[in-house]
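Submitted below is the structure of interest, expressed as structure tokens.
In this view, the complex is presented without one of its protein chains, the others remaining in place.
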Amino acid sequence: MKDFILIKDSIFGDIKLNWDQQKIVNDPNFQRLRYIKQTGFLYLVYPGANHTRFEHSLGTMKLTKDICKRLNLENEELILSGLLHDIGHTPFSHQSEDVVEKYLHKNHEQIGEEIISKSSIRDRISESSLSFKKILHYFRGNDEGKIITGSLGSDRIDYLMRDSHYTGATYGIIEFERLKSKISIKGTSPVIYENGIISAESMLIARYHMFISAYIHHTTLIAGSMFRKALSASIESGHIDPKTLEEHTDFSIISEMLKVKGYVRETTKRILERRLFKRVFYSEMNKTNTEDIKQKILKFGIKDEAFIIIQAGLKTNIEDIGVIDSNDKIIGNLKDKSKLLNVLSKESKNKNILMIVSDEKHNKKMREIVKKIM
Amino acid sequence: MKDFILIKDSIFGDIKLNWDQQKIVNDPNFQRLRYIKQTGFLYLVYPGANHTRFEHSLGTMKLTKDICKRLNLENEELILSGLLHDIGHTPFSHQSEDVVEKYLHKNHEQIGEEIISKSSIRDRISESSLSFKKILHYFRGNDEGKIITGSLGSDRIDYLMRDSHYTGATYGIIEFERLKSKISIKGTSPVIYENGIISAESMLIARYHMFISAYIHHTTLIAGSMFRKALSASIESGHIDPKTLEEHTDFSIISEMLKVKGYVRETTKRILERRLFKRVFYSEMNKTNTEDIKQKILKFGIKDEAFIIIQAGLKTNIEDIGVIDSNDKIIGNLKDKSKLLNVLSKESKNKNILMIVSDEKHNKKMREIVKKIM
Amino acid sequence: MKDFILIKDSIFGDIKLNWDQQKIVNDPNFQRLRYIKQTGFLYLVYPGANHTRFEHSLGTMKLTKDICKRLNLENEELILSGLLHDIGHTPFSHQSEDVVEKYLHKNHEQIGEEIISKSSIRDRISESSLSFKKILHYFRGNDEGKIITGSLGSDRIDYLMRDSHYTGATYGIIEFERLKSKISIKGTSPVIYENGIISAESMLIARYHMFISAYIHHTTLIAGSMFRKALSASIESGHIDPKTLEEHTDFSIISEMLKVKGYVRETTKRILERRLFKRVFYSEMNKTNTEDIKQKILKFGIKDEAFIIIQAGLKTNIEDIGVIDSNDKIIGNLKDKSKLLNVLSKESKNKNILMIVSDEKHNKKMREIVKKIM
Partner (left out) sequence: MKDFILIKDSIFGDIKLNWDQQKIVNDPNFQRLRYIKQTGFLYLVYPGANHTRFEHSLGTMKLTKDICKRLNLENEELILSGLLHDIGHTPFSHQSEDVVEKYLHKNHEQIGEEIISKSSIRDRISESSLSFKKILHYFRGNDEGKIITGSLGSDRIDYLMRDSHYTGATYGIIEFERLKSKISIKGTSPVIYENGIISAESMLIARYHMFISAYIHHTTLIAGSMFRKALSASIESGHIDPKTLEEHTDFSIISEMLKVKGYVRETTKRILERRLFKRVFYSEMNKTNTEDIKQKILKFGIKDEAFIIIQAGLKTNIEDIGVIDSNDKIIGNLKDKSKLLNVLSKESKNKNILMIVSDEKHNKKMREIVKKIM
């Protein structure tokens, strides 16, 4: 191992890793992120979207380091926390989250915390001179940790830039240099300079547009819900032990699912070959009880396996972020200072997608049923 | 001359010119656009912003052609109108407009109309099989002409992309391919598909952010107002004949101004060397009577030449654009369909900049005066 | 299915697919390319290099179509051949080729030919009005087929641009627009205009530099040879049936190999976690008999599994391509017309890498052995 190495990133160029960072990156728990796609099944919409949590984690670390440098924060723990922030992700990132939460009762942050605290990652941290306690503190998003995980955090800057580069959908190309230079720290909380409000607006609206055109693209939603249904079925039927979920990667879970004959295998093949369920109903409405709708449809004699009711929402609400003037005095809250962001934050609650999809055989009948019950 | 030639554009790659288009481009009235900077004095903020109306005109034509092709509009007049749309610009583009309007009582569109109707450009059009009448019709922004000049027009798409490329301020990098593919025609008016609303939002908000960070950047405003004041003085003192204004380029007007000894020459040199007046007052408020303020300041014994009162506003109001569904049925108006654009359009009226600037010698005294009177 | 659809490509923007092309793309044999990385194990060097043969095939088709359009070739079979040109690739693309050839006695072109001739792809072609015979003719690289597969072909243009985009190593960013516009057809063979020689030079030298910095990067070579050794062992031990090789994808073969306990599983895990063998010898020399060296090393009591002897070469030889003048007259051969390409083409034979690598335990001893025998 060398004092430092350079890894070439397709977004930010050479990323420098010091000794401690190299050790983390070399750990199998971190290498595992190479096999977890950043944007789940989005590659079925944008064929270039095969990028992974591995490179995103490197990019997030790099941006965190840049921000620390600008703010004269010498905080190696914060930087390492940037590198580790997604260590707990499960197959296809957010696409498996609901299933994991259902069976393991923990989300990816909690799994991440366990990995940092109990695995060989913990050993690597112990070998360094860094404070494990601080790393965990930031990992949980406390204090300066929000430089990574906050509404204007390095995590978001990285994924917007990265998702744009790999999809070709340029909504997410943001003026990140300016944004980085307008973030400051007040006490332990990130704040933004008044003359950085347009950078904040630009980034948060870009994120909203990436939500619409990518993260909640109907194809992604359909593939994801088919995947979750098949994965749950694999677990329910005893073919996959839920305890193993947190060790799996995209390909290992898919390989397991392909072994489960019948519905699970067929659904998995459908996803891989992009033979997806088709929409029979689509609406933007208030959140609703999907169980009710499901029961109604079942009464028409449709098999549970033939259709899925999907509900998805925007996550564009914006946390409280202080706005400071050139004298570093807080003069208000970002959401109040920007009318555009005010609207955007509210939109989060209003916009909810309800979609019903089914396989080819049932498409026609489903349309009729849906007409009757919706 | 060849059947067609290719010109390499830094934004859109090879741009193809047919026979008729080549003739226009070769005309001295069009070549003149090589010497008019697209963004006036913005190069004093972003050193790369030396791009010209010449390349912008080529880009606008290319985008217009792309849109026509997609809509199966065979309309060479519309395409040529895209090429010609900025033919009437005067030195430093919008920076000289007020002076030109004051002395010539016409704006750049009217000057453009004259050039198209009376100069050798008219001869070139006559030599082609194209309808002069139609070209003029579109040039005036009628009917399909809005594909070029409208709120979502090719003019804007080009300048946002171009200004971003040359300044390095990436706000203006828009998803132009998708936007182009979501524009349609209903009757003779451009409309946008419902699933193109986010592209429209993205473009119009990008434009707003380019306004803030570039088009009404305080340095641009100061240099521009110094220029207008010196140019007016050159005219008032009889050194520059206002009738020649429409023939001038950036460099020819500057050269003339440098010949006018005293205040005009000194101010011109100040601009060239970026020794600009400094702010003594800045506020965002309702439009106000600047003449009143000026008179008050003059009473304190400050020379008129030592200070300038600048007023500038956003131009983010959005015209009525129909939104159509996948059956080409109009389902509403863009501004009503998008909450973000609704807010943005209103913002246009509210945000107004009032700035008072002065030279170094008077900075201190001016601050005191301003405190008293504002 | 619609008359045409657009797929967003991260390199070339929207790629349009007509009815026939959509059917091919939707076929499971083609969808399989989504799961075969374009550049094998290069992602272990450049974390962004997760792009696949799927998007590369789309890009190659798009470029082929562009070239056809420019040359007024209405040849849908040629365009479809561009789409299909990599249909026969096996796991990790070129990384599994030697093993496949050893056990199946066919290369990826031959497998591709079988898929086109016998699978459901054949049915899709039959449903169209296209000539199957012509498609196969071009697929084999005959006549205009060289527009795709030749030294200056669309295949290469695409992968150079694409590999650069995903790795971040910009050597491969070539002036592809100009190159495309300088390719012509003489009889049925692609030729290049004299004033396109520098474009050809630029592309072929870029390819050479991508060879050095990516395709034969030592890490790629080591991971690849570990993979081939483990894959061969899986076959020899009867765990993997060689007949299935052509159906496998990256992840399915890896999943199978992980099931083979002992050496195979351990090696596979090593690759996944980037715990690779380390170099104990590296030299550029003439091709040599590696079997001899292997026997000598074995005599020192080193297990076969502990080390690998790797031999790799440049593939920069350049085929004969006619150069034409502006009157479309052939005036020579590309290699003779360009001194740089002449040198480059010869280099191909001279440069050969010989590398010996071993696991950590044997590194020290191996170095001693190698000193004695080399």
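For clarity, chains are labelled A, B and C in written order, and residue numbers in each chain start from 1.
One rule holds in what follows: a contact is a pair of C-beta atoms (placed from the backbone, for glycine too) under 8 Å apart; a residue touches a chain by one contact, two chains touch by 3 or more.
A quick note: this is a predicted structure, and the numbers were derived from the prediction, not measured.
Asks: Looking at the full complex, which residue from B:21, B:151 or B:167 touches the chain that isn't shown here?
Replies: That would be B:167, which touches the missing chain.
Asks: Looking at C:14, C:98 or C:201, which makes contact with the chain not pictured?
Replies: Of these options, the touching residue for the absent chain is C:201.
Asks: Tell me which residue among B:16, B:34 or B:361 touches the hidden chain in the full complex.
Replies: B:34
Asks: Against the chain that's been left off, what residues of subunit C make contact? List them.
Replies: 169-171, 173-175, 178, 198, 201-202, 205-206, 209, 212-213, 339-340, 342-344, 347
Asks: Considering the entire assembly, which residues of subunit A contact the chain that has been omitted?
Replies: Residues in contact with the chain left out: 6, 13-14, 177, 181.
Asks: For review purposes, identify every residue of subunit B that touches the missing chain, sorted by number.
Replies: Considering the whole complex, subunit B reaches the absent chain at 7-11, 13, 26, 28, 31-32, 34-35, 43, 45-48, 50-52, 54-55, 58, 165-169, 250-252, 254-255, 258, 272-275.
The rule is short, and it goes like this: only the chains that are shown with their structure count from here on.
Asks: If I list every residue number at the interface of subunit A and subunit B, are over half of them used by both copies, so same, or under half, so different?
Replies: The interface of subunit A with subunit B is built from mostly shared positions.
Asks: Looking at CA centres, what chain is most distant from subunit C?
Replies: Result for max centroid distance from subunit C is chain B.
Asks: Taking all protein C-alpha atoms shown, work out their mean, then name the chain whose own C-alpha mean is nearest to it.
Replies: Centre-most chain by C-alpha means: A.
Asks: Taking the mean of the CA coordinates per chain, how far is subunit A from subunit B in Å?
Replies: 40
Asks: So which bits of subunit B are touching at least two other chains?
Replies: none
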